[in-house]
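Here the complex is missing a single protein chain, while all its other protein chains stay put.
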Amino acid sequence: MTDAGIGLTGLATLIALIAVRVPIGIALIGVSFTGLYVLMGPRVAWGAMAIVPYEFTSSWILSSIPMFLFLGFVSYHTQLTRGMFNAARIWLARFPGGLAIASIFGSAGFAAVSGSSIACSAAMGRIAIPEMLKHRYHPELATSTVAVAGTIGAMIPPSIILILYGVIAQISISQLFLGGVVAGLLTALGYIIVVLVRVWLNPDLAPEKDESVTFREKIMALRETWPILLIMIGIFGGLFGGVFTPTEAGAVGAALACLVAIVTGQMTMARFLTAARETLMTTAALLIIAIGASLLTRFLALSGAGDLLSNGILSIATNPVLLMIGIVLVYLLMGMFLEPIGAMLLTLPIILPVVDSSGWSLLWFGVVLTKLLEIGMITPPIGMNVFVIKSVVGDLVKISAIFRGVFWFVVMDLVMVAILCAFPDLVLWLPGLLD
Amino acid sequence: MYQIGRSLSWVVKAASFVGAICVVLMMLHVTADVAGRYLFNAPLPGTTVWVANYYMIIVVFLAIGVAEEQRSHISVDVFTDLLPDRPRNVLSVFATLVTIAVVTVLMISGYTEAVKKTAMTATKEQGSQLFEVWQSYWLIPAGAALMIAVAAYRVIATVTGARSGLNEAPPEANFIND
Partner (left out) sequence: QQLTFAGGWPPNSAPTAKLEEFATAIGEYSNGEVTAKVFPLSLLSFAEANAGVRDGIADMTANLMAYFPAEFSHFNMLAEFSELVELEEFSGELSSLAFTGAIMEYVMNSCPDCMSQIAAQNQVYLGASSTTSYVLQCAVPLKTVDDLKGKRIRAAGAYWARWAETVGAVPVSMSINETLEGLNQGVVDCTASNTADFVNFGFIDVVKYLYLGLPGAQFNVTYTMNKDSWNGLSDANKQALLKAHAKLTADITWVYILEGRAGKERAPEKGIEYGPASDELVAMNREFVAKDKDAIGQIYKDRFDITTGAEAATALTELMTKWTALTKDVSGPEELQEIYWNEIYSKIDASTYGK
């Protein structure tokens, strides 16, 4: 067998192992080790296993991942995020579908303190869905809106996906964060348009409006938003005011969230420890995949299979539009089954060289990639955000109904991807401005 | 058998507690460094070494066994869920055996590297100071051993049908994991 043949066989084995439910990280590590063994002999295989897991993990920059996760978990468990939704709910009470729009606003607010998409839909699902069902919103609209709004969590900074992408593509994480802001806000806007249009076409989806809100109530509601606003201002003010670096922002933000939760009286030892334990498990589950992907990169490089695939893609997709369509299709397909970070780490070793040689901006691509990966969170058959919502609503709503409700939002997401591709400056102007 | 499971579960719990403490320490250490630098022009020496070589290694490698007990390692079950119970259980045992094999490789390679680093008294430099880091290399074989023990216990319990002493239901909000 040729070296590249060994590489491709390795990839095929990898897919088979993942399909029979071997954890993704374990499959990646196992295939890379075996592949290196066959290709280069025992010394290299054992050597790579001795070096890469430690060196990859002992990274100062990656330490922002547990810290941003901790920030999100603390905010969620101590209910710092509830006020944001309440305020949006009261201010939007007169609008058709106001509660659904409020949940999108709430998610965008939570996104500013949470690094991940699932945390965002879980938090907002528990707060917003009962409220919508109480006001006789159609369950399909209520659940799907919160499921998709969760994806804003990974677009608006902080974002675990963008941090990992930045580390691997070797580009500035704070620049990536700035690129994600506009794409995240556009995503929120797109979802609001979908809600408005759907409610306009079919007013039964969101029948009840609350006309009784007074100005006083509106002002009072704003006062509840201070915890999240304070944390947001603390993080972004500190970042751009020269107090700390993006890596340090997660730790300082988490400390700030703990302080705020103590002040609001919501912090208990049990909540604090739960948040820390969840951070721990999530970090381990994520990084073991990242370690595996890092090992796979070496294997693909040494076997030449990576070059083969990258060159293959480049030779098939002869113009940029075709190439982008191909990339979109690949990620939609992978997004159906795979978890986004796994999918990203799995594919970057092959896709990044392609992007690089196409002359595209790596920053722009990182943001578009995040958008594409997040679509996978809401598409069947595996749509993690949908599953999260399902676990919140229990037997009230069928999973197929939530997926059905998600459909029009996905169409909007694809329109958004097309817009971001047609106008890369939407992503690039904010990072350019503050450079 | 059940008693073994309970003790294993206790070790996992201890690892999880140490890991959670390290998450908190990481937060406090970095925040103190930032505050010291910004307010008093006095950053804490060695912060990046501590964070990268100790907290990160503990948070990841001590926790892989915890994640194994609570089935938090990310996997794709869309295809196996289509299967009837029996073949699905067979595949589940197979997947756990693969896990054990792979993590054993990680444990052995981690051990050999730890021996080398210990012999070397490996250090890292930050600023004008040196910090010993060789101890942290031992956390990889230790964490891997815990993960292997949990996975092996699960296989044996599944195959023999014994009552599992592991604490498999994760605490609230396991689905938030992403």
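Things to note:
Residue numbering begins at 1 within each chain, and the chains themselves are lettered A and B in the order written.
Methods note: a contact is a pair of C-beta atoms (placed from the backbone, for glycine too) under 8 Å apart; a residue touches a chain by one contact, two chains touch by 3 or more.
Being a predicted model, the structure only gives us computed values, none of them experimental.
Summary of contacts with the chain left out: across A:Gly47, A:Pro96 or A:Gly326, the touching residue is A:Gly47. Only one of A:Phe33, A:Trp60 or A:Phe105 touches the chain withheld from this view, namely A:Trp60.
Checked against the full complex, the candidates A:Thr13, A:Gln79 or A:Thr245 give a single residue touching the omitted chain, namely A:Thr245. The chain not shown here touches subunit B at positions 37, 41-43, 47-48, 113, 120-130.
Think of the hidden chain as still there; on subunit A it touches residues 40-41, 43-44, 46-48, 50-52, 55, 60-61, 170, 172, 174, 239-247, 297-298, 301-302, 306, 349, 356, 435.
In this text, only the chains that are shown with their structure count from here on.
Contacts from subunit A toward subunit B in the complex involve residues 17-27, 29-30, 33, 46-47, 49-51, 53-54, 57-60, 62-63, 66-67, 70, 73, 76, 116-119, 122, 160, 243-244, 248, 251-252, 254-255, 258, 272-274, 276-289, 337-339, 341-342, 381-382, 384, 387-388, 391. Across the complex, subunit A is touched by residues 16, 19-24, 26-31, 33-34, 38, 48, 51-53, 55-57, 59-61, 63-64, 66-67, 70, 72-80, 91-92, 94-95, 98-99, 101-103, 105-106, 108-110, 112-113, 136-137, 140, 170-173, 175-178 of subunit B.
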